Every structure is written in structure tokens, then in C-alpha cells.
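All protein chains but one are shown in place.
Going in written order, the chains are labelled A and B, and every chain counts its residues from 1.
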Amino acid sequence: MPITDIPRPLGKKLQDGRSFFPSGVADGGAGRVRLVPGIEPPILADVRLRINGTEHQLTIDTRTSLLDLLREHLDLTGAKKGCDHGQCGACTILIDGRRANACLALAVAHNGAEIVSVEGLADGDILHPLQRAFIEHDAFQCGYCTPGQLCSAVGMLDEVRDGWPSAVTPLLAAEGEIELTAAEIRERMNGNLCRCGAYANIVPAIGDAAA
Amino acid sequence: MSVTVTGAIGAAVDRVEGRAKVTGQAKYAYEYRQDAVAYAAILQSTVAKGAVRTVEAASVLELPGVHAVLWHDNAPRLHEVSDGELEVLQSDRVSYRGQIIGAVIADSYETARQAERLVRIEYAQEPHDVLLRADHPKLYTPEKVNPNYPAVTEDGDFDSAFAAAEVKIDCTYETPAEHNNPMEPHATLAIWEENGVTLFDSNQGVVNVKTTVARAFGLEPDQVRVVSPHVGGGFGSKGTPRPHVILAVMAAQALGRPVKLAVTRQQMFALTGYRTPTIQRMRLGADRDGRLTAIGHEAILQSSTVREFAEQAALPSRMMYEAPHRRTTHRLARLDVPTPSWMRAPGETPGMYALESAMDELAIAGGIDPIELRVRNDPEVDPETGHRFSSRNLVACLREGAERFGWNSRDSRPGVHREGRWLIGTGVAASTYPARRQPSSARASYEPDHGYKIQIAAADIGTGARTALTQIAADALEVPVEEVEVQIGDSSFPEAFLAGGSMGNSSWGSAVVKACRELRARMAEEGSEVPLWVEVDTKAEAAAASAEPLAKHGFGAQFIEARVDVDTGEVHVPRALGVFAVGRIINPKTARSQFIGGMTMGIGMALHEESLIDLEFGDYLNHDLAGYHVPTNPDIEQLEAIWLEEDDPHVNPMGAKGIGEIGIVGTAAAVANAVHHATGIRVRDLPIRPDKLVGAVPRGNR
Partner (left out) sequence: MRPFRFERATDAQQAVALLGDAPDARYLGGGTNLVDLMRLGVETPGTLIDVTRLVGYDRIDEGDDGGLRIGAAVRNSDLAADPRVRERYPVLAEAVLHGASGQLRNLATVGGNLLQRTRCAYFTDVTKPCNKRALGTGCPAREGRHHNHAIFGHSEHCVATHPSDMAVALAALGATVHALGPAGARTIPIPGFYRLPEDAPHRDTLLEPGELITAVELGPPPGRQTRQRYRKVRERRSFAFALASVAAVLDLESSGTVSDVRIALGGVAHMPWRATRAEVALRGAPVTPERATEAAQAELEYAQPLRDNSYKVELAHNLIAATLMELAA
């Protein structure tokens, strides 16, 4: 969108998006400052992450989720915050190749991980087959759940390739190829809510992309 | 008058912002980057009625990174606010649990959320009253119902006609409070500067937000700019500015820094509107041939003590079916609850659940096929006004749907079709939604090097409006869609009506058509070598359209197959079909998404959704997406929407009726009717959860 004249911000300009805290407030160690009960300053930690192929080293509040790290610290706002409690799936990303809720994943607990968010799915200008299929099938309306749906679908199809069963897989005990029926796609995509109600388009979109 | 068709209208064009949305590049309100941004966290009341006595903020301000605690004592005074919900921090009064009573502003999101829990607040608590009941002593009849209809209508002599009816039903239906729950929580990024304020905000209409904020803060309208190119759903809840918008601006003003504020999912259950619970008594009387003689629809609804919002639940009973004797009423109780507001098809959604359930019950009582009953009572003219319908194809929708769904081979006896552990039934219900329009303005411009550009302060909350307007403009300009860029979601663009009442495309498209035609006329005169632009409004056209003595509505028919587990009462919906007649379809791809999206929400309403009011504490208890169940992917199986060709030149130059809401209207009744057909059990209080069906199947039959 051509929003060229975004207003100039006021207030003191910080050096970069990461140095949010006055220096010397927290040392992350045992000598923690405790002013009044409950009045505890943030504790910082260093994390190193490979995100969509790029190395990032950041000093962050230990409380920072991977979701907030992406969105607030790296301006990677593709992963969405819909509930912040693992109940909607809009934040779904791939952590070391597996789909996961970025809102419940503390960044410090995933130090060293390889992260792929929706921004990392396309190969340059060439869209991922799932991205193309979502456009073709109109598998979204408002688009807010879409990045999570896409990352979830990428991870889900890998799980199917690896032979992981779902709650609707017949003959659970039998190893072998999973037949990717509509029922399988639906059940495996259960963690990605879409309030616009695009499920009836999401399922064929995924089916087409997987074929 | 209709648009010259060059082929864009009616084409299944991919969503123009589709690529931006699937690559994560589409920015939503909270995602605009601002240096030195501060984070605000909302403080909510923990009593449902009373006054805030003290706010103990001193110790919290010692927390490094916390800059301010706002509450009624230190908050800026607002200038002019017409909505009681927006009088944020203007007094110590608490009118419902979860109301905004303060805010904490800090350098980081984590610190703001930490500090939010550390502020100690004392209240003078008063007893609250939060339960809507049919015998509530405070029930009264409002002057008007949303948006501006009479609350009561009486035609003929309902009481005598109902008493004398040969076949009749008298049933009460209840729907619970339901929350819109768009996937993107309401959010505002406010930047206060010397000359005014800029908001990146998630809303259904930038003009409303601009006007409201300007008035509240004593600014000129052009000192407020609202930017909202992408909005993650709204379903009515972002149709008017919510209190957090005022709070965000206040915080930015107080701090002199940009402030970001996102309402949390939990907070949305108190702060961003919801559908009122309803108690609706339906009385239908008919002769032996199934011709309605009396229709009575009496709706009981709630509102808050801060603002009157009266949902027009009985409205559809004024125009759906022919009957000489009719009564519709609305009564409200003002309770100590958050103010209910618009949620997808307010009025029609709960009202048609009641009416279309009652029609099913009447059909059974009279031994008539439910489709036949509706056909027999399809009116020639609008029973309310006597006006002709600009177009009305309900009967055709019912017939087409019946054919495709296999209705005609249906055994009408309930509870007789069983496969294994499943009882199977089918149900039908009608849909309707008014086709209205509002004045809007638009600018169309041409630059030799950049082609055509349309600017309009419209909103695309997922409706496909940006795409549809591109197609409308392309046809009006007689150029391919690729040559047109449509820019929306910015209050610096020409003023437009909000995305609500299914009036978006109708209102905006009319302005776009007019602007494009004028631009073409100018280009015919002045050539295409120089930049040109025109700006138009449609006040005159919209007024003329409203004054026409015609009843303008879309119609549809919904067919549902329901399966009910004999042991557990679980309900599955393996098949859903919607057939609609809504004028011309601008874009079959995005239109279908609107229909199936509405039907999906309707299945949620039928089977899952209920906001539980907590009597002891006064709030909606299940205030998150784990407690409030919206449909998830496995809940939706075969679901299809189709439409009939319908030529209606009266609604607007495109001949297109609004389609954003009609999809949810009738779905819940169709599900309830199908569940009855499957089991013989009539559930008259939504949602139809297992607890209402388990044990209803006699053990001997299992």
C-alpha cells in the first residue's frame, strides 16, 4: 500500500529496536534488583536464532515469546497474534522444521533454533505451492489467520510424509502411507481457527498443493 | 441504468491483495513500525457495578520502563463523546465488569503486561444485575431498534386471528450472547503530534474513527488521520470505534510518544461488543392449507446501562411472509453488562433462527412440507409497506436447493432414519437481508505514466471489497482490471460509508462507478496526455434510491444434513448447501467465500457458540478461544454455496445486493430443524450441544 507520508515520530529516538531497557537495570544473574514486592525489573538474555535463513543475535527479555521477538523486535509481522495462548494457531511457525505456536514458545527456550515464518516460505518471487493454492482457492478472507494456516499446512504435510497418524487415521497401528483425505486434512488443521470461515476452501487448497 | 459490461464484473478474479496476505507482507494495525513506541496495557474493572475508589500506582511507576499509569483522576478530559462506552476514564463509575478503568504505559510489551497486574485498585462495589430473563422487572420498549426502525408494529388484529387459527404454534426460542471474535484483536497505534494525531487502527470504517476521535479530543477532523489498509475481520465489532481507541490516543497524548495498544483476546469479551442474548416468543397461526393468518414475534433483549443498543430481532417477521394479522415487539432490559452491538446480520440472525424454527414447527403441526409452507406464504408485496419487491426470488432458491439437495425424496417423519450409531435428518430455512446503500464519495484519477487510480475511504475487512471495487472500476472505465489500482482504508481518501449492513460494495461501488464515468467523460474531452482526476459523491443518488417505493432485500435458502450420535448427542453437519438470490455477483470467487463464511459462522451459532454470563462476578466467564468455541476445520464438511441469476436494476448501478451477512441468516434454524428431523427433539435454546441431546434418545432404541 502506498502510505508514503507516515508521520515522523516524536520523543527520544532509541538506537535500535532491541535496546529497550535502560542500561544496568538488569544483569540476568543472581544480584537481581528487587525494589518493592512484585516490582521486579526485566531479566535479559542473549539468544541466537536462524530465521528464514538469516542469523540473528539479540538480547531480549526472558519473557519474550518467539512471536513477539519476530513481530516487535525484527519487524517480521507475518506471524500473527490472535490469542497469545495457543488457542487459535495464527502464530504458527516452523521451529526446527516442525510447526509450533510461536506465542507459547519462549525465545530463550529455543535459543539456537532454525525458524521459518510465512515470510520464509516463498523462494524469492516464486510462491510456495501452498501460497499459490491459497490464492487460487480463495482460502482466506481477512488474511489474519493465513500465515499460520500456511505454516501449519507446510508442517502438517511433512508430518503426513513421515507417516504420522492423526485422530481420524484408520488402522492407527498400521505403518505405511497416509491417505490424505479431506477428513485427514481437516483434523490435522484443527489448531488453526479461521473466523471468516474459509475452511471449505482451505481443505481443497491444501489437497491441491499436496497432490 | 446499468454498467457497461466489459467482463470484469462477474469474473472470478483472485483477491488483489492475495499475494501480500499469503507472504505475510500485508500490514495490520499493530504491525506498523514506529521508533520509540510505547506499549499500553488496559486495566479492567473487577467489579460489575460501583465506583473506583483508589488506584495505587506509585510503586508500579518505580518499575524500570513504566512511564505512566492513567486512570480517571489523571486522564485528560474528553471534549464531546456521544457513546457512553467511549467516555473512557471520565469518571469513577464502573458500569460492567471488565470496563476500562486505567492503563499502564511502558517501554516494552512484557513490562506493560507485568505492570498491569501490579496496580492495586479499590472499589466501592454495588450489587449487580446481569441476567436477562423474560420476567425481568426492568423490561421496557425502546423508542427505536437498530438502526432506526420502530420497536413495535401491529397490523390487523393479531390476538383474535391467532386465537381463531386452525393450526398454530406458540414457542419461545432463546439464543445466548455471542462474541464476534475476529481473528485480529482490536488494535490501535496512536501517534500524537503537534498538528494532530495519526492512527493505525483495525476498524470497519476509517471515517467513523476519524470523526469520533476528532470530537473526543477537540480536534478538527482534518487533524486526525486513520490508516487501515488491512483489517483482520470485524463482523460488526469494528464498525464503531471501541473504547481502547480513545485510550490509545489519550496515552499517546499524555506520553508524547507513539503508543501501541492491542486489546487481548480475553479483554475483547468485555470491550469490543457482542450479540445480545435473545428470548423470542413466536406465535404463528395458519389455516388448514398452511396459509398464515397471524404472525407474532416478541423479542426480549439486553443492553447496558451506558448505552442503549436494541437489536432488531423481530424485524424479519415484518417482511418475510404474508399474513393479515401481525405483531412484532422488542423489549429491552438495561443490565450491568457490556453494551451489545453489531454482530454479523444483527436482527436477522437471531430473528430468523426463531422465525424459521417456528415455520418448521408449524409445517409439522399442519402436516405440510416446510418448503411448501414457505412457498404458500411468499408475499406478492412487502407486507409491512405494501411496496413491490425490487426482486424477490426466495421461492426459486427453495426450489433450486430442494432439487440439488435431494429434498424431494425426504421422509418427513422425524427420528426414523438411522445408520449405525447415527440418526440422520435434513432441515431447511430461509435467509434474507436488506439491500440498502448509503452515500459515499470517491476519487478517480488518471496519470499517463501510472494509469488509473481510485481512492475511497472504504474498508476491506476480508470481504473482498478491494477486489470487487477494482472490477467495478475497470468495467466503468472500460479497461482491464490490471490497469486499475484501488486504494482504500485511509481517511485522507474521499469519505465513504463503513463496511457494515452489507452496504459496502453497494455504497462504494456506486460512488466508484460515478467517479469513473466522470473521469471517462473528462478524458473524452481533454484527452489522455495530461493527468486528470475527479471526485464525486452519491448523496443525491442514495437519497433517490432510498425514496423509491420498493422493498429491496436479498433472499436465500439453506439446506442442512445433521447427524446425531445416539449415545453421545454429538451433532455433525456432513452437508450444507446455501442457495442465494442477491442480484448480480461482482466476483464469484470472493462472493462464494462470503456465503460459505457466513454459513460457517451460522453452524458455529447453531452448535457451539455461547458466552456464559457469570452471575456471581458479572462477566462473560468463558472469555477466550478455548472456552468460547468457534467452528474449527473438522466442524465443516461438505459446504457449498450457489446463487441464482437475478437482475435487479433498482438496488444500485451494479445491480448487486450486499452479500456479507445473508450467509449466516437462517443457518442455525436449518441446523436445528435438521436435528429435529434426525431425532424428534426440538432444541429451542442455542447452541445445540451434546448436553442438550444426550439421553434424549431412549436407551431402548440404541
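We take it that a residue touches a chain if its C-beta (ideal position, glycine included) is under 8 Å from a C-beta of that chain, and two chains touch if they have at least 3 such contacts.
The model shown is predicted, which means the values in this text are computed figures rather than measured ones.
A.B. asks: If I'm reading the header right, one chain is hidden. Which shown chains does it touch across the whole complex?
C.D. replies: By the stated touch criterion, the chain not on view contacts A, B.
A.B. asks: In the full complex, which of B:His79, B:Arg421, B:His450 or B:Lys539 touches the chain missing from this view?
C.D. replies: B:Arg421
A.B. asks: Out of A:Leu58, A:Leu106 or A:Ala182, which residue would touch the omitted chain in the full complex?
C.D. replies: Of the listed residues, the one touching the omitted chain is A:Leu106.
A.B. asks: Among the options A:Glu55, A:Asp123 or A:Glu175, which residue touches the chain absent from this view?
C.D. replies: Selected residue, touching the omitted chain: A:Glu175.
A.B. asks: Among A:Arg63, A:Lys80 or A:Arg195, which residue is in contact with the omitted chain in the full complex?
C.D. replies: In the complete complex, the chain left out is touched by residue A:Arg63.
A.B. asks: List the chain A residues touching the unshown chain?
C.D. replies: 26, 28, 32, 38, 40-43, 45, 61-63, 65, 84-86, 89, 92, 95, 98-101, 104-106, 108-109, 152, 155-156, 159, 162-167, 172-173, 175, 186-192
A.B. asks: List every residue of chain B that touches the chain not included in the displayed model.
C.D. replies: The missing chain touches chain B at positions 46, 110, 113-114, 117, 421, 567-570, 572, 607-608, 612, 614-617, 621-624, 626-627, 629, 631-635, 689-692, 694-695, 699, 702.
The criterion applied here is as follows: only the chains that are shown with their structure count from here on.
A.B. asks: Hey, how far is the Cα centre of chain A from the one of chain B, in Å?
C.D. replies: The separation of the two C-alpha centroids amounts to 29 Å.
A.B. asks: Note which residues of chain B are touching chain A in the complex, please.
C.D. replies: Residues 14-15, 17-28, 30-37, 59-60, 62-65, 107-111, 114, 118, 181-185, 191-193, 198, 225, 227, 229-233, 235, 255-258, 262, 264-265, 461-464, 487, 489-490, 589-590, 592-594, 596-601, 624-626, 630-637, 639-640.
A.B. asks: Enumerate the contact residues on chain A facing chain B in the complex.
C.D. replies: Counting only chain A, the residues touching chain B are 1-3, 6-14, 17, 20-22, 25, 35-36, 38-42, 61, 63-64, 68, 71-72, 75-85, 87-88, 90, 117-119, 121-122, 127, 131, 134-136, 138, 140-147, 150, 168, 182-183, 185-187, 189-203.
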